[in-house]
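Of the protein chains in this complex, all but one are displayed in their positions.
Up next is subunit A:
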Amino acid sequence: MDGLSVATNAWAHARIALQRQLVYRFSNWSGLFTNCFFLYFRAYALRACFEHRIAIGGLDADQTVTYVTVSQAFLMVIPAWGKVGVGDAVRSGQIVIDLARPVDFVSCHLGGRFGVSAYYVVARALPLLAVGALAGFLVLPPLGELPVFVISVVLAAWIAHVILLLIELSSFWLGSEQGVRWLVLGFSGLFSGLILPIDFFPQWARTISRFLPFEQTLYTPTRIWIGAGESLWLLLGVQLLWAVFLTLLAQVLFHAGRREVLVHGG
């Protein structure tokens, strides 16, 4: 199969996923409501830490609350949690239908997930950035860095979706991916910088974080927004490497896994 048809298929899946999301409007309002509360809780709590000091881990109070707003805003665009249906399909045997399709499974799957992310940019990220700005929890980045930020979000969403896919692919061997899902959620909560900016970590934990993919999801784009100390292109390059590496891993696991499939019934 040539690259063009892979891209066309992925694009079609993205459009369908986007349309499907648009149906659940009430669900999005309530999700937005909940996100706002989490944004306020984290921002006020972290701001309270700056009562007696100017900087923590190299970040000042404004950068820290901006960090909270941006990471909360893009949480659904760059998801750490979510059932993507592959595990269920493996258990029910439904996966054979996907296997029979003459399309590349991984790229179509990722295409669909990108559609979901695109929806959340409009439905979740932009409104939350507005809420954060109104509450005084947002400092805008220099305009010139916005394109870099956008590219970084795309790469981050890619990595996040591949991680979710990898979790579910484990069900080829484990039967249930539920344990792996929780384990990964635990590590990604900390090492994606969602709970606390990675800048606040002690040195040894930052070193561990460098070798994990989670830092490349929420943390890197958010850090670019508040002003990354390092070269921006280097950050993007590292993200791209992780994205490619994990995607290849997913391809390998998928093709190894399809040999494990045991379909019940006729």
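To be clear about the criterion, a contact is a pair of C-beta atoms (placed from the backbone, for glycine too) under 8 Å apart; a residue touches a chain by one contact, two chains touch by 3 or more; residues count from 1.
Here is the rule we use: contacts and distances are computed from a predicted model.
*Asks:* Quick one: find the hidden chain's UniProt protein name among "Multicopper oxidase", "phosphoenolpyruvate--glycerone phosphotransferase", "ABC-2 family transporter protein" or "Osmoprotectant transport system permease protein".
*Replies:* "ABC-2 family transporter protein"
*Asks:* With the full complex in mind, choose from A:205, A:234, A:248 or A:261 the residue touching the hidden chain.
*Replies:* Reading the full complex, the residue touching the unseen chain is A:205.
*Asks:* Who touches the missing chain here, A:6, A:99 or A:196?
*Replies:* A:196
*Asks:* Of A:45, A:150 or A:256, which one is in contact with the hidden chain?
*Replies:* A:45
*Asks:* Considering the whole complex, not just the chains shown, which residues of subunit A touch the missing one?
*Replies:* Given the touch definition above, subunit A has residues 24, 26-27, 30-31, 33-34, 36-38, 40-42, 44-45, 48-49, 51-53, 56-57, 175-176, 178-183, 185-187, 189-190, 195-196, 200-202, 205 touching the missing chain.
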